[in-house]
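For this depiction, one protein chain was excluded, whereas all remaining protein chains were kept in their positions.
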Amino acid sequence: MLLALSSDQEFVRETTERFLVEQTPPNEVRRLQRDTAGFDADYWRRGAELGWTSFLVGEAHGGGTISGAGLVDLSLVAYEFGRHAAPGPLVSTNVVAGALSAHDAQTEVIADLLAGTGIATWCAPELRSFHGSWAPTVEIRHDRAEVVVLGKVSPVEAAGQAGHLLVTGRDGDGITQVLVPASTAGVSIAPLRTADLTRRFGAVTFDDVRLSQDAIVGAPGEASTDVDLQFHRTLAILNAEAVGAMQAAFDMTVEWAFDRYAFGRPLASYQALKHRFADMLTWVEASHAISDAACCAIDEGSPDAAELASAAKAFIGQYGAEVVQDCVQLHGGIGVTFEHNLHLFLRRFTVNRALAGTPAEHRQRIGAILDGWEAAA
Amino acid sequence: MLLALSSDQEFVRETTERFLVEQTPPNEVRRLQRDTAGFDADYWRRGAELGWTSFLVGEAHGGGTISGAGLVDLSLVAYEFGRHAAPGPLVSTNVVAGALSAHDAQTEVIADLLAGTGIATWCAPELRSFHGSWAPTVEIRHDRAEVVVLGKVSPVEAAGQAGHLLVTGRDGDGITQVLVPASTAGVSIAPLRTADLTRRFGAVTFDDVRLSQDAIVGAPGEASTDVDLQFHRTLAILNAEAVGAMQAAFDMTVEWAFDRYAFGRPLASYQALKHRFADMLTWVEASHAISDAACCAIDEGSPDAAELASAAKAFIGQYGAEVVQDCVQLHGGIGVTFEHNLHLFLRRFTVNRALAGTPAEHRQRIGAILDGWEAAA
Amino acid sequence: MSAVSTEGARVPEQLEDLESFRKRARSWIRSNLRRATRDEMRWGRFDGNEEAELAAVARDREIQRKLFDAGLAGICFPRAYGGQGLSPGHQKVLNEELVGYEYPARMQVPTLSPCATVLLEFGTEEQKLRHIPAILKGEELWMQFLSEPSGGSDVAGALTTAIRDGEQWVLNGSKVWTTGAWWSDWGLCLARTNWDVPKHRGLSVFMLPIHQSGVEVHRIEMINGSREFCQEFMTDVIVPDSDRVGEIDDGWTVGTRWMFHERMMYSSPYVSVPDGGSHGGTAATSLLNIARELGHMDDPSVRDLVGEARMLEIVGDELMKRVTESIRSGRLSDQAAAIGRLFKGTSASRISTLALEVAGSAGAAWTDESAASSTAVNFLMRQVGSIAGGTVEMARNVISERVLAMPRERTLDRDVPFRDVPRSRPTGS
Partner (left out) sequence: MSAVSTEGARVPEQLEDLESFRKRARSWIRSNLRRATRDEMRWGRFDGNEEAELAAVARDREIQRKLFDAGLAGICFPRAYGGQGLSPGHQKVLNEELVGYEYPARMQVPTLSPCATVLLEFGTEEQKLRHIPAILKGEELWMQFLSEPSGGSDVAGALTTAIRDGEQWVLNGSKVWTTGAWWSDWGLCLARTNWDVPKHRGLSVFMLPIHQSGVEVHRIEMINGSREFCQEFMTDVIVPDSDRVGEIDDGWTVGTRWMFHERMMYSSPYVSVPDGGSHGGTAATSLLNIARELGHMDDPSVRDLVGEARMLEIVGDELMKRVTESIRSGRLSDQAAAIGRLFKGTSASRISTLALEVAGSAGAAWTDESAASSTAVNFLMRQVGSIAGGTVEMARNVISERVLAMPRERTLDRDVPFRDVPRSRPTGS
C-alpha cells in the first residue's frame, strides 16, 4: 500500500476497513462459500456508497477520484479487500465502469454500477505471453445494422452475477468492444469451480449473439489501447488485493511466532525462522513497492506502465506465493485446517495469482517488452 | 559416488585419489592456469597407467572394465577429478576411445589414447532442448572416394591438444561420424577462454576437410545410436566430476563452520546456517544418487537412460550451483579470493554445468521425453 | 533400522528365493486382486461420503486378510508373530508386483509402521502375540496418538497426562492429526507420567482402544474439504499397566525409534506399497496432462515446468533408495531418514507450484472434467507434505545436529522440571 495517504484517501481506506471488519468477518466469508453469488446485494450496494465503484468513472457520470489518480485510490480499497478476503466483484465492475465512462457509453449502466445496484464483468482476451500481448478468443462481425458476437471466454469473474458483459473481440484486423446484456439470446454461462470462497466464475459462450450498433463501446476496430488500459487496471487491482492478502497472512504469522512456544521458547527466537521472516518482510515490502509503482504508472499513462504492471504481477505471484505458503508452514498443521483463517488469504492470493497471466507469462511478457524496447531504442 | 565399491573399484579410486593429491595439489592447479595445454603430458600418461582411459575400451583393444560396468568404473575416476579439480582431458578422450573401440576402428589411435600418449576429442552436436535431442552443426558429404566435412563446432574441449577429432555430422537424412586428424588441411582451431584453470577449449572449423572413407567410424548415416551413447556418457562423466567438486566444496565448508567463530561461538551453531547445511547435504546426497543411477542406466542401455541422464544433469546443475555458491557465501570474503581453494571447485562445477546442455535445456528434454513416452504408452 | 530389520531378516532356515517369491506373489496378485482404479490410486478423497470410505476400509481389511492367508502379509515381520520372516528384498519384490493393483492402503502407515514396528521393538512377548498377528490379519487398524494441539514440532513436550492408580493408569489430554481415527481400532499413545523431571525423562507409551466412552473423536475439516484427520479428547481413560509399551518414564526411548519409523514412511520394509508410490502429491504426469489439454506442450517454457516436476520425482526416488541403503549399511545413522523426508516435502511443494503455473487461468477456475481440476486445491494444500509426519524444520534440525553433528539448538526445557518450562507468551509481553 501507498506510503503516504492524503487524509481523504486515508478516510476512504479506513471506512472501507471498518466496514469490512464489521460486515465480512472470517465466519461470514466461510458462510458465503455456500451462497450462489458469493456476496449479499445489500453489502455491495453499501460498499458502493463508500466509493468502491466510483474511482475509475468520470465526474460527468457521477464518479470521481480522491487524489486525481483513480486507480491509486481504488488500489487502497483493493488492498483492504485482500486484507479481509472480502467478497464482491471489485475488479470486474470497476474495469467495466471505467471503460464505459471513458467513452461516455451506456450511462444508465454506469449509474447502476456506481450505485452498486448493477454488476458488470469483462470477457477479457487471453494473455499470450510469447508475444507479450493479449489476444481475444471472441470474434466480432458486422451484419448490416447488427453486431454479431461469437466465441467463448473462460474464466470470467462474476459471469453469473453480472447484468452486463463487456466483450473484447477480434474484428477483422482490429479490436472491438461491445457491451452485451447477460440476458441476450445466445449468451450462455457455465459455472466454474474456484479456490476462493466468495468469488464466482463462469465460462461464457457467445453463440451468434446479435446486438444493435450502439452496443459498441468506443470506436469499432480501434479498442486496442482501451484493452491495454483495462488489462493493466485488472492487473493493478489484482495485485493490490494480493498484497493485502499477503500482508494479512504475514501479520498473523508474526503474531503467531511470538505467541507459540516450542522447546520452552517462542518460535520468533529461532534463527532459522527469523531469517525466513526477514526474507518474507523483504518480499512483502517489495510487493507493496512494485504494486504501488505500477498503479501510478498506469494511472499516469507512463510508457513503462506495461513493464511495471507485468513486473508487479510476476513478482507478487512468484514471491508472494512463497510468503503466504511459508506462513502456512510456520503455522504447522493448524494452518491447513478450514477452521483457521489463514486459508482465506491463501485462497484469495492463489486465485489472483492464476488470473490475467501467471508469473511465468508475465516474465515472458517483460522479456518481450524489453526486446521490443531495446530494438526500438 | 557409488555406495558400495568392490575392492577392485576401491583400489582404482584410491590410487587415483592418492595420485591426484600428490601430483595436482591446489597450487599446481593454479600454476597450470598459465600452461598452454593445462596439463603435463607425463602426468596424463601416468594417469592412463592407472586406468583413466581404459574403462570404455574393449578388452580386445587393451581396455576393460573393473566391474563389468565401464562407465560406472570411470565415474569413480571422474568423481576424484572433481574432488581435486584435476587437470586432463578425461571426458573427451574417454568418449572418443569408447566410440572407436565399439566399431573396432582406428586401433592405433585407440592404443595411443589408452597409453595416454594421444589425446582425442569429440566435436559433438548441440543439444536442441526443444526437440529433446541433439543436432549436429557439421555437414558430412560424400565426394567419390572422399568424405568431406564442413561446419563449425564450439566449444570443443581440448581441441588444441587433441591429435584426433571425432566429428558428428549430418549426412543427408542420417548421421555419420568421422575421425579427423587435427593436422588435416582445412581444420582450424580458435582458442576460447574459460572459467576453469586447467581445461582448454577451442572453436573448431572444418573448411572442406577431405578424408578417405576409412575415416568413417561405424556405419555411414547410422551413427545416431552411437551419438546417443556418447552424449549420455559425456553427461555422466561431467556429472560425476561435478558431484566430486560439490562434495569437496561442501566438506571444506562444514569444516570451516566448525572452526570459524562469530560472536563467541562457531558458525556451525547458528540455526539459520545449520538449516542451510541440512539443505546442502540433502542436495549433495541427491546429486550422488541421481548421478550414480544415471551411470548404471546408461551402462545397462536401460530405456530410462535418457531421462535419468538428463535428470542428473539438470538437478546437479541447478541445485549443485546453489550448494557450491552457498559454500562461497558461508566463507564470506575469503571465499572469492584467488588465494583460497574454494574457487577451484566452483570453476570446475560452473564449466561442467554449462557444457552439454544447461539445467533448463535438460529439464525441457525431460519434458519432451515424458511427452513422447506418455504418448507412446 | 538395526534391531528390527535384522530380527526380521535373520531367520535361520533358508529364505525363499527372490525369483520364486516373485512368481508366487505375481500369480496370487493377478488372480486375487482387482486392477486399481484411478480413485484408489489417490485415496483419502471421499468428499464427505462416509459410507464409501467405510466400504473402502472394509475392503482394505478384507484384502489384508487374503494377503495374510496367502503368506504375503508382514513380509519382514517374524514368523512367530504371523509374519513371513523374509527380507526387505522380498518386500521390494512384492511392492513391484503390486503396481497397478488394489492394496490395503489404510493398513500400511501408521498401522504396520510405525505402530506395529514399535510394538515389535518394545512390546512384551504377550503384547506382540496379542496384536501383531491381529494387525497382519487386518483385524486391528492402529493410529498414532502422538501430536498434540499445543505441541507442533515439540512432540516430547506432550501434555497428555497418565496418572498411575494401582495396576492401571488414568489418561487425560488431547491428541491430533490422526488419520481416520474414526474408523480405526487402537491408538499408540505418548503421555506424560512425570512432570517433575525434564521433559524427555517423564514420558511413557501406552496402547488403548479408540472406541470407548472416554475417547471422543472429532474430525477436522482441512482446506481441501478432506476430513481424514481427527482430533481425540481423552477424559479419564483407564489403561491397564499391561498395555504400557516400554519402561515407565522411558517413553522417549520408544518415541525416538517411533519417529524414526515414521520418517521412513513408505520406504519402510514393513509396509507394502506399489513401487513408485501412490502416496499423494501431484505427479509430473498430471502436469503433462494439463499441458496437453491446454495444447501447450509445444512451448519450451511449459516443457521446462513439466520436466522439472519429473526431474524432482526421479531424483527423489533415487535419493530415497540411497538413503535407505546408507542407513542399512551403516554409512549413515538412522537419523539420516530425515534427508529423504526433507527432500520429499520440499519437492512436493515445488511440484504443486509448477502445476499451478502450467494450469494458467485454469488454476483460477475450472470444470470438474478439466485436467487441471485439482491443481488449485492441491496448491492450497501444498505445505502438507512439509508439515505432516514431522515438519521439514525438524528434519533440518535432525540433519544438521544428528547427521552433521553440529551443535544442538539451545532449548530452555532440557534441564528443568517439565512443569517449569515456559509454554506460552508471558502475559503483557
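As written, the chain order gives the labels A, B and C, with residue 1 at the start of each chain.
The rule we apply is simple: a contact is a pair of C-beta atoms (placed from the backbone, for glycine too) under 8 Å apart; a residue touches a chain by one contact, two chains touch by 3 or more.
Owing to the predicted nature of the structure, the values given are computational and were not obtained by experimental measurement.
Trainee: Thinking of the complex as a whole, which visible chains are touched by the chain that is not shown?
Mentor: A, B, C
Trainee: Of B:Arg13, B:Arg233, B:Lys313 or B:Arg353, which residue touches the hidden chain?
Mentor: Candidates B:Arg13, B:Arg233, B:Lys313 or B:Arg353; residue touching the omitted chain: B:Arg353.
Trainee: For a quick check of understanding: of C:Glu97, C:Asp304, C:Asp317 or C:Glu393, which residue touches the chain that isn't displayed?
Mentor: Candidates C:Glu97, C:Asp304, C:Asp317 or C:Glu393; residue touching the omitted chain: C:Asp304.
Trainee: Identify the residue among A:Arg13, A:Arg199 or A:His288 that touches the chain left out of the display.
Mentor: In the complete complex, the chain left out is touched by residue A:His288.
Trainee: For the chain not shown, which residue from A:Asp42, A:Glu339 or A:Asp371 touches it across the whole complex?
Mentor: Touches the omitted chain: A:Asp371.
Trainee: Can you list, in ascending order, the chain C residues touching the missing chain?
Mentor: On the side of chain C, residues 299-301, 303-304, 410 touch the unshown chain.
Trainee: Just checking the interface: what residues of chain A touch the absent partner chain?
Mentor: Residue positions of chain A that touch the missing chain: 3-4, 129-130, 254, 257-258, 265-266, 268-269, 271, 274-275, 277-279, 281-282, 285-286, 288-290, 292-293, 307-308, 310-312, 314-315, 360, 362-368, 370-371, 374.
Trainee: If the hidden chain were put back, which residues of chain B would touch it?
Mentor: 126, 130, 154-155, 190, 192-195, 201-203, 258-266, 270, 272-273, 321, 325, 328-329, 332-339, 343, 346-347, 350-351, 353-356, 358-361, 364
As a working rule, only the chains that are shown with their structure count from here on.
Trainee: Farthest chain from chain B, going by mean C-alpha coordinates, please.
Mentor: A
Trainee: So how far apart, in whole Å, are chain B and chain C when each is placed at the average of its C-alpha atoms?
Mentor: Computed value for the inter-centroid distance: 41 Å.
Trainee: What whole-number Å value describes the gap between the mean CA coordinates of chain A and chain B?
Mentor: Centre-to-centre distance between chain A and chain B: 50 Å.
Trainee: Can you tell me which residues of chain B touch two or more of the remaining chains?
Mentor: 271, 274-275
Trainee: At least two other chains touched by the same residue of chain C: list those residues.
Mentor: Where chain C meets two or more other chains at a single residue, that happens at 305, 393, 396, 409.
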